[in-house]
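Only one protein chain is missing from this complex, and each of the others stays in its spot.
As written, the chain order gives the labels A, B and C, with residue 1 at the start of each chain.
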Amino acid sequence: MYVAIAGASGYTGLELLRILENYQGIKINQVTSRQYAGRALKDVFPVFNKSKNQNLVFSQELDFKSSDIYFLCLPHDASLEVAKQLYDNGKTVIDLSAAYRIKDSKIYPNYYNFEHKFEDLLSKAVYGLPEVYRESIKSAKLIANPGCYPTATILGLYPILKNNLIEENSIIIVNALSGISGAGRHLKEDFMYPEGYSNVYAYNLTKHRHTPEMEDVVKNITGKNISIRFTPHIIPISRGMLSTITVEVDISKKDLKDLYYQTYKDEYFIRLQERPSRIKEVIGTNFCDIYVDYDEKNKMAVITSAIDNLSKGASSQAVQNMNILLGKPENYCLQHLPLFP
Amino acid sequence: MYVAIAGASGYTGLELLRILENYQGIKINQVTSRQYAGRALKDVFPVFNKSKNQNLVFSQELDFKSSDIYFLCLPHDASLEVAKQLYDNGKTVIDLSAAYRIKDSKIYPNYYNFEHKFEDLLSKAVYGLPEVYRESIKSAKLIANPGCYPTATILGLYPILKNNLIEENSIIIVNALSGISGAGRHLKEDFMYPEGYSNVYAYNLTKHRHTPEMEDVVKNITGKNISIRFTPHIIPISRGMLSTITVEVDISKKDLKDLYYQTYKDEYFIRLQERPSRIKEVIGTNFCDIYVDYDEKNKMAVITSAIDNLSKGASSQAVQNMNILLGKPENYCLQHLPLFP
Amino acid sequence: MYVAIAGASGYTGLELLRILENYQGIKINQVTSRQYAGRALKDVFPVFNKSKNQNLVFSQELDFKSSDIYFLCLPHDASLEVAKQLYDNGKTVIDLSAAYRIKDSKIYPNYYNFEHKFEDLLSKAVYGLPEVYRESIKSAKLIANPGCYPTATILGLYPILKNNLIEENSIIIVNALSGISGAGRHLKEDFMYPEGYSNVYAYNLTKHRHTPEMEDVVKNITGKNISIRFTPHIIPISRGMLSTITVEVDISKKDLKDLYYQTYKDEYFIRLQERPSRIKEVIGTNFCDIYVDYDEKNKMAVITSAIDNLSKGASSQAVQNMNILLGKPENYCLQHLPLFP
Partner (left out) sequence: MYVAIAGASGYTGLELLRILENYQGIKINQVTSRQYAGRALKDVFPVFNKSKNQNLVFSQELDFKSSDIYFLCLPHDASLEVAKQLYDNGKTVIDLSAAYRIKDSKIYPNYYNFEHKFEDLLSKAVYGLPEVYRESIKSAKLIANPGCYPTATILGLYPILKNNLIEENSIIIVNALSGISGAGRHLKEDFMYPEGYSNVYAYNLTKHRHTPEMEDVVKNITGKNISIRFTPHIIPISRGMLSTITVEVDISKKDLKDLYYQTYKDEYFIRLQERPSRIKEVIGTNFCDIYVDYDEKNKMAVITSAIDNLSKGASSQAVQNMNILLGKPENYCLQHLPLFP
């Protein structure tokens, strides 16, 4: 089984290479990178010294034939085209961009600045959140790997959504925190070490691309129009994400907790914690740590959901999806514990 | 003018010593500390080497007579008693604890584990938030210096509260982030460097002492019963706090922004920023940086308010209060800019 | 094969639990902890939620019979006794303390405040640095797992030492940097997050316990009296260590580099890097990243050697030693790559 990683020199591409290091039965036969074409992995990133892939050479262009599974770590508009061509070539595609995530294609011009010209393929793409869409993933040819904020948030809400406890036209309040790696490997003064140091701030308060993605999934699960009032923040760590969700639900604290334990009792990657979930405890893993509490005075559930934005929020979730596609145990190669401390 | 700092070896006490270093016309004549009684400031804290107060010796007990102004950086229940005795001795007290902050005395047993036995004095205490209660502060004898979360949150909401734009029985959603210094100088594994490193988490989700303090002030300003749904989080920085407030208000974005600029046009310490406020830009200062935006789809104001939890959230606000008491310019000794980067 | 971890609730004990999570063919059947006796691993450390060991209960006392291999993560003086008893019981011991590291027993009273009363056993203990003492480790019953600073430093110097390029009575200058986890899980103000934040400083400048350990190993390898002038520093990260070594050697830059590549050409865990080694690139792994350069003007080699103090500097090196003892591939369970970024 040959595997390609397109856009392999960005953070999610490198994270895939890290995770796949000990994956048996596949061979990574191409990695692409505009910036580093012609150079070996180890020479650009000495962190890969002693990796079995250390001598892989970044290529400029993606070969659409020589691999079986393609992980796309490309800009959204590039992914739109590449995924289509691969699909037409009969390849299996796991797309880490947003190009095929949102079923409502009208979102794209407004939020991503392009028309979605492959609506037919969009309708066939499966949203790669295994805890919600496992069955569809098994036979998918194009998996739209979810965004990081939607992964943390939807998993934090899923027991409530699945049981349809939120009323039509409600507003869910989501305040989320992301490590700076979420911004990708793009040079910008704000993300320089000295300027990120000790700094925390909200951004894109009234228009973030993950808002319609979350609302789309919520609608797909519940059939209802429910708004997400989403406020993302940057925090001064490299990796890690926390979504804090506040939502009106009419339920007892005990029933709410039972609902979560029941819904997730067979999910390896969902760890229900008995005190608020901590970012440190998921870094480098595919775990999503969830804590649920209930504010009886205000009749609101308060849920915190922690993931590693580059792992469960991107690359290890992509590997989880590949495991499902290949019929492997879902936690194959994904069972290690996080560093502590 | 003689000044005492009770509990001077905690973070807020040390912060007072730092801020008052160049304050003219006062003399700090006593600093108390159980832990370090008998030792000189510089010997315990070499960071005070070359300070004019470096040879001040921590005393075990507070002398109720020899100073004119008393800053109390004591546990809440100790402050309750000490403030009363000082008040009865005719002294001026700036109390950094919560002992005299909440007018509704019934809150104390439930949230602070003591009965408030000095209700008469409680009613005379002035809540030391100058941007809201400046006039009363001028003649106060006992100032209840506000908590850090309430300072950031109330200042972030004040233009809306003052203009009574929130409906009775509404719920304001407040998600706030605090540097670890907010936990004080208490030894605990969670606050050790390795365990705090890369870690972020919510705490006290359904019962935090600052919730009733905020609700009490909101009620005092608006006359309405309005709930605060408050979720505080720990973030891995030493100092700094961000309060992100989401609240339904029926107003245009332009009017909302105008309201903030108008309300705060003469306030030196309120900096209205044109992009979301950043913790780094207030550290070590008395500034409160506020950004206000409006989500038209959900008809909600989203406000971010950043302070330094130990400064505007505690000690520099206490000095601002002293400036008002002494008839000094309100920003006396408080005009420096933060470090950047 | 049954494995015990004594002192399992400290950082090196927890790190062993993390690393052994996926180790096949062993069963951890006892973990001891004074502080948490009677409580389950997961309840004290929720980071172990979903671990196969999550329900292991910390016991107060170590059972000297029921396990085959004992990892000791105990204070030095406790280890001295426990290792002796286990050895006498015929057990295999991997001791992470310093109790059996230094062949010159006269060092102990001066540096560790106890007489080494088991000199016979001390002489049988094998210093568990596989790249230097692999052959002896294979048949050892008591392995003295090296200190973190000695591991980084000796591996950084080994090609020079092995080839005896340093003159008798020379002084090697070692400046080293350690993340705060190196101080262990001990509550102290200096190691609180706010006080460790942005802080860097040297400590134990003229008397650090790792100095005689390093000098002892250097003498064992070279047969010469060579001094180590050792200055350790604390840096504000959780894990990671860098040893920067400056030493007079009369050699060309090319020959020096060749010597390193030649000496380490078959060592999986030694990664010779072509730019100065970086702490980030070894965290969570058993790698030791080494960079060697030569200052021709001053005729000095300058070497930087990076490890994770809790991994190659303690627990993963202990597992490497167990692999050797058990005849497993030396990198069994130790082949993953570090997180990047």
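Heads up, the rule we're going with is that a contact is a pair of C-beta atoms (placed from the backbone, for glycine too) under 8 Å apart; a residue touches a chain by one contact, two chains touch by 3 or more.
If you're wondering where the values come from, they're calculated on a predicted model, not measured in any experiment.
Visitor: Out of B:Ser136, B:Asn204, B:Gln273 or B:Asn298, point to the residue that touches the absent chain in the complete complex.
Guide: Spelled out, the listed residue whose C-beta touches the missing chain is B:Gln273.
Visitor: From the list B:Arg239, B:Lys257 or B:Lys312, which touches the chain that is not on show?
Guide: Of the listed residues, the one touching the omitted chain is B:Arg239.
Visitor: Specify the residue from the set A:Ile180, A:Ile228 or A:Leu256 that touches the hidden chain.
Guide: A:Ile180
Visitor: In the full complex, which residues of subunit C touch the absent chain?
Guide: For subunit C, the residues touching the absent chain are 171, 173, 175, 177, 192, 194-195, 197-203, 205-206, 227, 229, 231, 233, 235-240, 242, 244, 246, 276-280, 283, 291, 293-298, 300, 302, 304, 306, 341.
Visitor: Given the full complex, what residues of subunit B touch the hidden partner chain?
Guide: 11, 14-15, 17-18, 21-22, 45-51, 181, 238-239, 268, 271, 273-275, 278, 280-281, 283-284, 287, 289, 335-341
Visitor: State which residues belonging to subunit A touch the missing partner chain.
Guide: 11, 179-181, 185, 187-189, 191-194, 196-198, 236-239
Please note the rule applied: only the chains that are shown with their structure count from here on.
Visitor: Using Cα averages as centroids, what's the distance between subunit B and subunit C in whole Å?
Guide: Those two chain centres are 46 Å apart.
Visitor: Just give me the whole-number Å value for how far the CA centre of subunit A lies from that of subunit B.
Guide: Spacing between the chain centres: roughly 38 Å.
Visitor: Taking the mean of the CA coordinates per chain, how far is subunit A from subunit C in Å?
Guide: 37
Visitor: Which positions in subunit B touch two or more other chains at once?
Guide: 192, 194, 197-198, 236-239
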